[in-house]
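Here's a structure for you.
Just one protein chain is left out here, and the rest sit where they should.
Every chain is named by a letter (A, B and C) in the order it is written, and numbering of its residues begins at 1.
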Amino acid sequence: MSHFFTAAVLIATVAAGIQLATPFLLAALGETMGQRSGVVNLGVDGIMLLGAFGAYFVAAKTGSLVLATAAGTGIGLVMGLITAFVSVTLKAEQGISGIGVFLFGLGLTNVLLLRLFPSPVTIQALPAVPIPLLHSIPDIGRMFFTQNWLVYLAFLLVPVLTFVLNRTTYGMKIRAVGENPAAADTVGVSVTRIRYSTVILGCALAGLAGATLLMLIGIFQEDLTNSEGFIAVALVYFGAWRPLGVMAGSLLYGIVGSVVVTWKTLGIIPASASDIAAMAPAVLTVLALVSVARRFRQPAVLGKPYERGG
Amino acid sequence: MTAAARGSASAGQPALLEMRGITKRFPGVLANDHVDFDVAPGEIHALFGENGAGKSTLMRVLYGLYKPDEGEIRLRGDRVTITSPAVAIEQGIGMIHQHFMLVQTLTVAENVALGVRSSRGPLTDLGRVSARIRQLSHDYGLKVDPAAYIWQLSVGERQRVEIIKALYRDVSLLVLDEPTAVLTPQEVRDLFAVLTALVRNGLSLVFISHKVHEVLELSDRITVLRSGRKIATVGTADTTMDELADMMVGHQVATVRVPPDRQQGPVGLSVSDLRVNGDRGVQAVRGLSLLVRSGEIVGIAGVSGSGQRELAEAIAGLRQPVSGRIEIAGADVTGRHPRAVRDAGLAYVPEERMRDAVIGDLTVAENLILVANADRAYARFGFLRNRAIRQHCRQLVAEFDIRTPGLDTPARNLSGGNIQKLIMARELSGSPAVLLVAQPTRGIDVAASAYIHQRLVSQRADGTAVLVISEDLDEVMAISDRILVIYEGMIISEADPRTTSREAIGLMMAGVPSGLPAVSQG
Amino acid sequence: MNWLKLVHWPRGARLGDPRDLLLSWFALPAAAIVALLIGAALMLAFGTNPLTGYHAMLTGAFTGTYALTSTAVKAVPLLLVGAGICIAFRANMLNIGGEGQIAMGGLAGTATALAVPGLPAILLVPLVLLAGAAGGAIWGAIPGAFKAYFNVNEILTTIMLNLVAVQFMNYMLAGPMVAHSGYAVGGLIPQTRLLSPNSWLPTLIGGTQLHLGVLIAVLLAVAVYVLLWRTSIGFRIRSVGLSRDASRYAGMSVRRTMTLAMTLAGALSGIAGAMLVIGSISHRMVTDGTLTGFTGNAGFNGIVVALFADLQPLWTIVTSFLFAGLLVGGTSMQVVTGVPADLVTAINGLVVVLVVSVGYLRRRARARALAVVTAGPDARAAPHGARKGATA
Partner (left out) sequence: SSNSSSTPTSTSGSPSSTSSSVPTLKVALIEPSLRNDLAFSQSMYAAVSSLAGPLHFTFSVSDNLFNVTDAANAMRQYASEGYNLVIAHGSQFGGTVEQLAPQFPKTSFAWGTAGVTYGLKNVFAYQANSQEGGYVEGYVAAKLSKSKVLGVIGPIDVGDAHLYVVGFKAGALAADKSATVHVSFTGSFSDDTLMATAAKAYVSEKADVLTGSSQSVVGAIGVAKSDKVAWFGTQWDQSSLAPTEVVASQVYDWTGVIRQIITAIRGGVLGGATYTITLGNNGEKIVYNPSYPLPASIKAAGQHIAAEIISGAITPPTN
């Protein structure tokens, strides 16, 4: 069993974990933006499915992964517009409308898959893009810098969104709107506009997450996401509404998942215990949070539509 | 004040603001009924009236928070439609709300900068904003640290942030909704100085208050509202305290005084060498001891933030003490669950009553049995006895004169004074051994205040040990048998309100123990 | 979402702006119609006549004894989960963990039925249901207690516990509880053997699936109503949900109450899980490796029906039946027209989104219609005219 600890396996495991984490990360970063402004979107899983299917359709028909990525993101954007209209303008109960979107995405993608792909085909895989210089660092290079460009994009978004939230007027407005929308409103910040923007951004990222997942797998299948959208929402809570924390959660979840699968495949975990071992990412995520949770406060008006009195 | 001088100035010029026939309805309530209101340039115009009279509503209409059902607004003679606060700010109107409109998790500078165009485009320019804040702080004596988070600030500091926010936006008319309700006497003095300086610089102010002497001291003119209707607008110089009170409630209000005779009984509440940490981990109560006997009212006076809140919460079981001992009617309740403390005989009216003592979405009746819902009288085998409960609640509503459309009205819809009465009704209904009341009349109109004071005194007569914590020195002086002065988490002196002057106690509150010999406790 | 509240019209209310009234009454049907129209468009795209499709759906769900009983049976897990959601959400515990709680309840119930198959039905059925309740209760209590005592967000915990439950279910059904005999080896799938008939929920109407569980579920929903509005525990649950600070101030055991609410919600879901086994046709527990394969999404749909019912357990009886009709009708529609049943899932999603979307419009329209019914300042007088302090 010692061969697990060879560098090659370790590197492959971490690299695979990073890939596993990428769709979570994208979707969770998007959800973070929405939640920071006070909007909970439980429809992430449905939007990921729709984005993944859009990407699949375009990739299968055109062969272009760039167009496919754009399609997934674009579908997310449209769903974002709808979600924002429902949650912000129509002030619907956010938990329930999100579940509606989830059911819609789940059902519609299955219908479309049947209709458009009587015999599904695989699409071309995402090529790894080694980053010049960095990729030749021994071990580290293969773990972190020999990934596909969507992985880089996802991880690049972490500092970018951190900067946006903390250093820009837009980010300041997002934080204000999620904490005290009435106060933001009274100084002329449009709660509606801010929430629309964060929800649309969040859903676009969910669509992109779906496209990413699709390209990592190479084919669309019924319920492709397997609850990844819900996990992404959970990781926002794990990350305490901070991009860095969300990244930590995604990596924890992805790498633990990868390690478990690897140990199972290499027989370190006996087959009889493999289902039990598969619980590890979920259990560890909860336990990790138990030790730190007391310190975090959620955005004060999370999930509550804003209504100016009278 | 040069009220007369400024008042005459307004006669010649066109009004800065004119509101005509403003009507605003809420489901079941006519909050403003064809109200006329105007403000002259450079004037301080006070809005006066009892709880629920419609003062805040009128100003919220002006600020674009409520859309009036009828009526028009003119600014400098031009008719304007104010659809949102952003429009109001653009028109030079600023408002400081009864409940501050600040984002707790942002810094002072961020709160000030929010919604104002940044000099660095999409990036924040907090350095520049902070510099301007310091400038304004300096100009008007508004001391505040731009880098501090709002949640770290005291109430008085938050109010200063609100004023700076308005000044930063160059307003010409500033509305202050009950700005003094949450301030200590010293802070009120400071605020008045700031407001006077503002007017000197050409601003006009609308000042809302329940306190007659403040209104008389500060304003040029006074408009009185009652039940949504305007009763009158009078020049301050031309009216008297009695006339105002009469216009406000329709009759004279007698102030309550505690009868001197008292029969002291056994010790009701005993606190010894108590130490309690505050929210930020610093010790807020530092070795405090006190005794309250049944049949006496003990007042705790002190400036805001001297450890009053932590003391009250520790007694009520809501905050874990670091050390010390708390006894209620002889039973040790130190660190016990709030339920156990209540079972030992405590009734408690907290300072943050809207947050801590009522549940706005529950009905009046449900709030009245929030504490006693599991008592034998109201629940049998875990099932609520609705008949008994409703009868009990009807009785309390009548006895405490709680003005509500019905028992099933959500408590949220009641005015502040009536919510306070509801809480008193509930807390007193169990004949407690100890009654702990914090800021009993904060934000409450004169009539309701008088009623609450009267209840406290009659509770004393029934043999309850009453501990009143208040930052309103007048109140403490009026109703206490003994006054304990709290300073930095300790009782630094005790005074007899009949023999000690207001000024002497004010000095003690500032940390100067009086020359009078401290009466030993008990 | 307060659509059902339209039933209560305050005494003395006069008509307001007729447009507001129209909006408040017709927004909901309009939303449903829009959803169905979009569904019709999708059907057309599939080459199916929407009228045939919807006719099949309605008939399949609501026409005839068999259809109605099937709908009722389908409503059972929705109702039980929904009633639990009424408790949990009213305690302000956002329980997304219905799926996992159902599975754990199913496992516990099944294990019990497998362990003591010889017990007479009169004992075994209640025992299985109790075991199911216990299994679900544990799965609800964990996130409840984590939230109450460690401040770990319950949305996170319930989602994660769903994932743990699915693995545990797969482990049990493919391992310790798998049926080793009965079929030829090739037929082995992750399922238990046939449970003892003593554990089966008795059928109420012969030739249908209508089982005793329907009755139990309705009774439990009524019990939840009584709990929430007629007992002091329910009062505490609602208080804690609305304000933890005020409840603690009033002497309630806040954390215990939060945990209790989640435990009860989990227990109800757990009973649903047990009923999915002993009230099913196959009378065994079976999985395709996903939670949905066992629960049929009841953990999520239960949230939907409860929120449609405005967290009123009695209305949840109605909404769960209607929603179950959509699901059962969907299967029928597929049989008759050949459109994929997933189309119905998609249409359900649309119905959910559109109906919650108009909830606010309706509430506002109704409030506006009522705002006209003001009685002026006098409305604020005390009920008995006892204005001691104020009357001159």
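The definition used in the following text is that a contact is a pair of C-beta atoms (placed from the backbone, for glycine too) under 8 Å apart; a residue touches a chain by one contact, two chains touch by 3 or more.
What you are looking at is a predicted structure, and each value in this text was computed from that prediction instead of being measured.
Though it is not drawn, the left-out chain touches A, C in the full complex. Looking at C:Val328, C:Leu350 or C:Ala365, the residue that reaches the missing chain in the full complex is C:Val328.
Touch with the chain omitted from the figure is made, among C:Thr112, C:Asn170 or C:Gln312, by C:Asn170.
Looking at C:Leu28, C:Val73, C:Ala88 or C:Leu201, the residue that reaches the missing chain in the full complex is C:Val73. Shown as candidates are A:Leu216, A:Ala248 or A:Ala300; the residue that touches the absent chain is A:Leu216.
Think of the hidden chain as still there; on chain C it touches residues 47, 60, 66, 70, 73-74, 166-167, 170-171, 174, 178, 182-191, 194, 207, 209, 276, 280-284, 286, 288-290, 292-294, 296, 327-328, 331-332, 334-336, 338-342. Listed here are the chain A residues that touch the chain not shown: 3, 8-9, 11-13, 16, 20, 110, 113-115, 117-122, 125, 213, 216-219, 221-224, 226, 228, 257-258, 261-262, 264-267, 271, 274-275, 278.
Just so it is clear, only the chains that are shown with their structure count from here on.
Taken chain by chain, the contacts link every pair, so each chain touches all the others.
For the pairs A-B and B-C, the count of C-beta pairs in contact is higher at B-C. We define each chain's centre as the mean of its Cα atoms; on that basis chain A and chain C are separated by 28 Å. Between the Cα centres of chain A and chain B there is a gap of 46 Å. Between the Cα centres of chain B and chain C there is a gap of 44 Å. Along chain C, no residue makes contact with two or more other chains. Within chain B, contacts with two or more other chains are made by residues 26. Residues 167-170, 172-173, 175-176, 179-180, 182-190, 297, 300, 308-310 of chain A are the ones touching chain B in the complex.
Chain C meets chain B in the complex at residues 226, 230-233, 235-236, 238-239, 242-243, 245-253, 367, 370-377, 379-384, 386-390, 392. Residues 24, 26, 60, 63, 65-67, 84-86, 89-90, 95, 97, 100-106, 110-111, 113-116, 118, 122-124, 165, 169 of chain B touch chain A in their complex.
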